[in-house]
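A single protein chain has been omitted from the complex, and every remaining protein chain is retained in its original position.
Chain nomenclature is as follows: A, B, C, D, E, F and G, assigned in order of appearance, with residue numbering initiated at 1 for each chain independently.
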Amino acid sequence: MSLDFELDFDRQDRIGMGEAIFCEGKSSDQVAGILYAADRRGVSLLLTRCSPALVAALEPSLREALDYDPESRTAYFGTPPSVVSTHDVAIITAGTSDLPVAREIERTLLFNRCAPRLVADVGVAGLWRLQARLPDVADCKVMVVVAGMDAALPTVVGGLVPQPIIGVPRSTGYGAARNGETALMSMLASCAPGLTVVNIDNGYGAACAALRLLKAIKPAA
Amino acid sequence: MSLDFELDFDRQDRIGMGEAIFCEGKSSDQVAGILYAADRRGVSLLLTRCSPALVAALEPSLREALDYDPESRTAYFGTPPSVVSTHDVAIITAGTSDLPVAREIERTLLFNRCAPRLVADVGVAGLWRLQARLPDVADCKVMVVVAGMDAALPTVVGGLVPQPIIGVPRSTGYGAARNGETALMSMLASCAPGLTVVNIDNGYGAACAALRLLKAIKPAA
Amino acid sequence: MSLDFELDFDRQDRIGMGEAIFCEGKSSDQVAGILYAADRRGVSLLLTRCSPALVAALEPSLREALDYDPESRTAYFGTPPSVVSTHDVAIITAGTSDLPVAREIERTLLFNRCAPRLVADVGVAGLWRLQARLPDVADCKVMVVVAGMDAALPTVVGGLVPQPIIGVPRSTGYGAARNGETALMSMLASCAPGLTVVNIDNGYGAACAALRLLKAIKPAA
Amino acid sequence: MSLDFELDFDRQDRIGMGEAIFCEGKSSDQVAGILYAADRRGVSLLLTRCSPALVAALEPSLREALDYDPESRTAYFGTPPSVVSTHDVAIITAGTSDLPVAREIERTLLFNRCAPRLVADVGVAGLWRLQARLPDVADCKVMVVVAGMDAALPTVVGGLVPQPIIGVPRSTGYGAARNGETALMSMLASCAPGLTVVNIDNGYGAACAALRLLKAIKPAA
Amino acid sequence: MSLDFELDFDRQDRIGMGEAIFCEGKSSDQVAGILYAADRRGVSLLLTRCSPALVAALEPSLREALDYDPESRTAYFGTPPSVVSTHDVAIITAGTSDLPVAREIERTLLFNRCAPRLVADVGVAGLWRLQARLPDVADCKVMVVVAGMDAALPTVVGGLVPQPIIGVPRSTGYGAARNGETALMSMLASCAPGLTVVNIDNGYGAACAALRLLKAIKPAA
Amino acid sequence: MSLDFELDFDRQDRIGMGEAIFCEGKSSDQVAGILYAADRRGVSLLLTRCSPALVAALEPSLREALDYDPESRTAYFGTPPSVVSTHDVAIITAGTSDLPVAREIERTLLFNRCAPRLVADVGVAGLWRLQARLPDVADCKVMVVVAGMDAALPTVVGGLVPQPIIGVPRSTGYGAARNGETALMSMLASCAPGLTVVNIDNGYGAACAALRLLKAIKPAA
Amino acid sequence: MSLDFELDFDRQDRIGMGEAIFCEGKSSDQVAGILYAADRRGVSLLLTRCSPALVAALEPSLREALDYDPESRTAYFGTPPSVVSTHDVAIITAGTSDLPVAREIERTLLFNRCAPRLVADVGVAGLWRLQARLPDVADCKVMVVVAGMDAALPTVVGGLVPQPIIGVPRSTGYGAARNGETALMSMLASCAPGLTVVNIDNGYGAACAALRLLKAIKPAA
Partner (left out) sequence: MSLDFELDFDRQDRIGMGEAIFCEGKSSDQVAGILYAADRRGVSLLLTRCSPALVAALEPSLREALDYDPESRTAYFGTPPSVVSTHDVAIITAGTSDLPVAREIERTLLFNRCAPRLVADVGVAGLWRLQARLPDVADCKVMVVVAGMDAALPTVVGGLVPQPIIGVPRSTGYGAARNGETALMSMLASCAPGLTVVNIDNGYGAACAALRLLKAIKPAA
């Protein structure tokens, strides 16, 4: 059952995003095979949900070729991207434990040449924090809001600003938080008009949605 | 299978609340039997979740003896209560469709001689509305917050005031609102410290919880 | 318990969308009160999830003032909008039973002065239909994709075009379709990068998300 | 992505409870950063859901500054609190495996200067145990009842005493216990009037709810 | 597609219970066909979950041959049974709305020649009621306990008596009661040893389980 | 928003099945439009999940052109099919209330020129019935097994015969039957090797799966 | 927070079963405390769901005093019981992986002086195995049937024998087996009349239910 990996090396041309590899559920042999194939074609890759154990299981030459960030479990393979767009995307988080996903968003955006702005720790149980920090991102084109538990933050933000808002529910919390399903359902049922949502903890997907939007705003980029 | 109804006529003495009858799932014959039993003992009753169809199926003499409110589906049977405590309880609602439950809370409190204050339509998708109205209830002893869908309101209130807060999730909305389960889970997973919650749409239960609290504050009442 | 309705008449200025009233769960008296309040201020309203029974229960003068569409259960109250933007939004549907939601999206967009383009009945069980019709909407700025049951359509579209994509899961089907939850979860778990999703059947929310996007793309509009 | 931690150091003044840090989902670096920030301001902290592994990963100076209790997974950081209120709160538990949460409640209350009374192992499958012990807490102002599995205890207590009752469902048991969801739903559906509930295993939240109550009873405290 | 109905007319001999027809989901034509087939063989039948509408749709001769009880939605077809065993089964219910299921149990037992004893309205939110009534059924061989919502009653009974206990969860209540699933799960997770449970509202099944037991106790019966 | 219906009139050639219209969720105007389009092209249609109310809402000329069967809620539109294959498919049902789905399977097969054999009322709570009837279908090429509640029948059949088996879970029953989800999950978790399953109540889909199989067996048919 | 353990040492007298300790969720210190208390009173104990790790964490003197069986995770503490009743209880299992629970049932029965008979590996996907073995247990008073996955076995047994049947759903399997919930729901929805069910994997509870039955059958035992 030998296999060629059918990678999507033309994705950049077709839908404007670089190729990314979702590592969870792949063996280290499979990931290594993909990296060698990319190397042969001279293509850069973004690895997501890539555990430290998986990186450790790669052979040293591959491991060293990776720019790995354990907090976000992402890695860059290939020549580093140079940033073009700056501060078009705001990342707003409710609490400290949302930072790994915020970082996954940031790393995905940077891989696609876009540097975001971050406003952290502004959960609505302490409302004044959000109100103090929101002006910092008022000129961003799109807001990605990361929140877990009751996920009230995107609703409040959505009532205050006119920009597109992408909610990222978090799997933090316990019991009634239901591994993020409560945050997900809460965002979907929000009464702030025009929120959109991605999968629980899906920082990569939220960044891609932001990139689709930036591309629509600035087709030349 | 003839039955005597084992009503809890001493509840007032034991736990400080008048006897209430949960009508849903009871036949009109059963409710009539209960009303006659209460009448024989000269006891007042509060009927909850009492549908217009149930009231219509009672015989005229009973129906006329009821002080029935169709919005909240509650009825008083027996001599009307006189209010003693005023404005100790605040009822805060997110939207217009929360009013039937707000009214059930109010009617339950009035039946137990307590007149609440109401702040309506202050959902957090329009944050300034809450901020404008919160001072009106700052001296209340306890806040009952009614909200559906994402149910973000109790979290925001809980971060702003020191009073006990009882959240009542609402079954409004559709799809991801899951008949109120999302609101319920969202309140339970809230990061505002010290919120407590009752069953979906359970205005009666929230009022009883407020009454237990008032009794603890003012034992003589 | 008399109430003033705390409508959000400044929403147009703040977040760029006209005021809309979610009618489900409101009594006809409540809706009538809202319409009179809007009339006094000369504000136009969009009514959503407004059943024929609710419209029929309004008094004739109000009922006649509504531009009501039973298929989408939406109504306009007030002076009709004039369209400014044309064909910036594509609505793509999988099957005939998705049309009520497509129509809700269209009516919400028209109320906000934007006329969409529609590509219907292109579910992926007959793939050639989608491939034949996709060029018709290639120059749209944003794609709203409506699909129920297995909801495979947004994934396929998302792999073919670079635009922002807003998925609207539908509550059609039975059994394993779980009233739209399968379509919702399927869209959220999609492997096409950068899809975003709104609540089941939430055509209004999808249109609002598209409007936020258009506003970001063309700030002057 | 360097961050200042936006701690809520004024919470004591605003809502009457000391600042607490929810440690689950935070890295040891994040927790260390928070402790240093608190230390610089001279603020005491309560750490909750703080695993032994997390404590072990802190550097020795921080670790030694903690008053850590592994059973409840709580820690005090800073000068120990002196108790003011005594025996205002009763903690009632159904079984031996409820003790870690009972201890979390006790430690949270002590951190806020309140010493509770404990009645343990009085599950209703052995009813006489509850009846023998209930008089011991009859003069408490508020009862916190911890129970898992079928969680029948708060219903029985709620029918016997007039005090405010805060139910804490436990994640003990297996199969139909559903990690505490059965206990949670059972408490919410209880027919004892006026029970309120917090999240599964949320001893911290229950203690905070009790503190809000005590503050309402004794505003000067 | 003409059909002979494959009834189980020998069930009485094989497993000691008369043939019963579950009517829900059967058309009136199907039920009529079954009744005619039973009539031809001279066999008595018990009809369960038989709605008034179904009975009304039968032709008059069949309808008159039924001994129909609308409360329990059961009917006897054929010669009435004569009671042999008396008071071997206790039926204990928590509230008034449990009576239709109690009646289904009673009617199923009577059809199998066993007359039960009933103790109603002894829910544990008013514990003294149970304690007063339990001696009345102390010499019964088996206890069937019907309870909805939090379903705490079988746990308390199970801790007090040594008999076999069959719990019947009820679909009463709303919200967190989840149409009886909370009562079902609560009974299954009970910490009283040796409770067994049947399906939600399944009075017929509980009666059959009691009959299996009586047959084991008195093989000659 | 005028629409041409994008029907799949070439389905017969491509995947070997005639075009079918799923009527649930379609308005009578939509169905009428589809029928007129089929009429113009001279194509026969199978209508599924077609309620009597929908048929009644069609105009008389269309209604009379339908060969409608209310039990299975199916209709034929166009020239009646002539049967070619006989007795290649066995339909085996557990109980009387499975007959509407059995009939939907039969009508779908007949529309595609295949006449099935039916073995009804052989649920495994009366095992001898199955054992007596199974020889009647021993020479069928494929077995479609319809069963609700615990859905044990396909497991037992699957252990006795070597043919392909398609399980159709039924939405009959109540409580723990969960509208057919228990039957569905039970079939999927079956320990009989090689069972396959379709959606709850999906007789049409089961018939199509059988047709795919027959086509593979007899490519010329 | 020092505690006396409120053990139920009189359970034998009251409900006819020896005291048992559910070990899951208890620390080794708590279990040791309970064992010492039992030792002081000279009471025997049955430990259930007692992991090898828990046993290993006890101090040697306690560990050696236990008669521990790792397969069933049960232990006896105190003088071994002498069997009185023999072969009154049949344990019937569907597959090899049901044996740990079968063993838990057997050990619980033996602790209460009753020796059961075992019929293993008779799942209904191979029907002849059950038919061959069922006569071996035809004279047992009660049947405990253990089955996972689709749990069809109790339905088939329930249709063949008149004895009381206690179903024990197993958490074996994966995916659609849902950790035993499918087996549980399948047993509850069974169409075999008079099955009763205990919690998933609850061998202890099933044995206790059988003991209640035996006590009703033979009061003198």
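Definition applied: a residue touches a chain if its C-beta (ideal position, glycine included) is under 8 Å from a C-beta of that chain, and two chains touch if they have at least 3 such contacts.
Everything numeric in this text was worked out from a predicted model, so none of it was measured.
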item: Visible contact partners (per top-of-document touch definition) of the missing chain; value: A, C, F, G
item: Candidate in contact with the missing chain, chosen from F:I34, F:I165 or F:A183; value: F:I165
item: Chain not shown: contacting residue from F:L54, F:A75 or F:L188; value: F:L188
item: Selected from C:A151, C:I166, C:I200 or C:I217 as touching the chain missing from the view; value: C:A151
item: Interface residues of subunit G (partner: the chain not displayed); value: 71, 96-97, 99, 102-103, 106, 118, 120-122, 125-126, 129, 172-177
item: Interface residues of subunit A (partner: the chain not displayed); value: 1, 3, 5-6, 8, 11, 22, 24-27, 30, 34, 49, 169, 171, 179-180, 184, 199-202
item: Positions on subunit F where the hidden chain makes contact; value: 14-17, 20, 22, 141-142, 158-166, 184, 188-189, 191, 193-200, 202, 204-205, 208-209, 211-213, 215-217
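The criterion applied here is as follows: only the chains that are shown with their structure count from here on.
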item: Approximate Å spacing (C-alpha centroids) for the pair subunit A, subunit E; value: 56
item: Two or more partner chains touched - positions in subunit A; value: 125-126, 158-160, 173, 175-177, 184, 188-189, 191, 193
item: Category of the chain touch graph - line, ring, star, complete, other; value: other
item: Every chain pair in contact, whichever chains are involved; value: A-B, A-C, A-D, B-C, B-D, B-E, C-F, D-E, D-G, E-F, E-G, F-G
